[in-house]
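With one protein chain removed, the remaining protein chains of the complex are shown where they sit.
So, subunit A:
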Amino acid sequence: MKTCETPMIEIRNLHKRFGQNEVLRGIDLTVCPGEVVVIIGPSGSGKSTALRCINRLEEITSGKVVVDGHDLYAPATDINYVRTEAGMVFQQFNLFPHMSVLDNVTLGPIRVRRTPRAEADRLGLALLEKVGLADKATAYPDQLSGGQKQRVAIARSLAMQPKVLLFDEPTSALDPELVGEVLEVMRALALEGMTMVIVTHEMGFAREVADRVIFIDQGRIQEEGPPDEFFSAPKNPRLREFLGRVRHA
């Protein structure tokens, strides 16, 4: 169990049930500022659900989720405010198809932060530059490749200057040759010290970029540790089995 003075994310005994199906059975997780945590696990293990709880995209059955000192599920919490502190990048990108790429990025700053349009555009263009898509500012999402869409989605999240970025299988919907460009952007963010929680199947990326890897299975964290030990000497038998299957896939 990781400890730090002021954790960025603190999850305590998180339970989530969909009807009869208990997806999360007591998750405890602390993420420190600047840390990159990668979550892996078989499909249906609850890893995406756990991630979505950090942005309150799911209602929880019991437990506690604290992001940067804000208790997400406390009635008094301004959820709209807290959501701006944790950006979310989705597997299906979820870009707004009726808006240009630049408008996708500036919507949050303009409507939530009340940033004047000229300033928001400057910020948006700088972020598009950062993800290598400044030349696509006036394009529409349908005119982009999957990798470009995901990079726009990352720029859109960054526009709110979040303290944490959450990635829900960001490369799973991409053609193999487009995965690299997205991982490259994520790697650069990690190097800048962005706090990140990433659900992914990219084991090579996890090994290289993660400070800590977490294995979730059957709604619980089964094993966690720095990537070196985690991948070279997995203790949990289900993790060993999982890694074996993924490596041969």
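We take it that contacts are C-beta pairs under 8 Å (C-beta built on N, C-alpha and C of every residue); 3 or more make two chains touch, one makes a residue touch a chain; residues count from 1.
The criterion applied here is as follows: contacts and distances are computed from a predicted model.
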Practice item. Could you check which of "Acyl carrier protein", "Succinyl-CoA--3-ketoacid-CoA transferase", "ABC transporter permease subunit" or "Cation:proton antiporter" matches the UniProt name for the chain that's left out? Key: "ABC transporter permease subunit"
Review point. Thinking of the whole complex, not just what is shown, which of A:A139, A:L178, A:M203 or A:L243 touches the missing chain?
Key: A:A139
Point to revise | Selected residue (touches chain absent from view) among A:G108, A:G124, A:G147 or A:G219 | key: A:G108
Study note, to complete from the structure: Absent-chain interface residues of subunit A come out as 55, 57, 80-81, 83-84, 86-88, 90, 92, 94-98, 100, 107-108, 111-113, 139-140, 142-143, 153, 156-157, 159-160
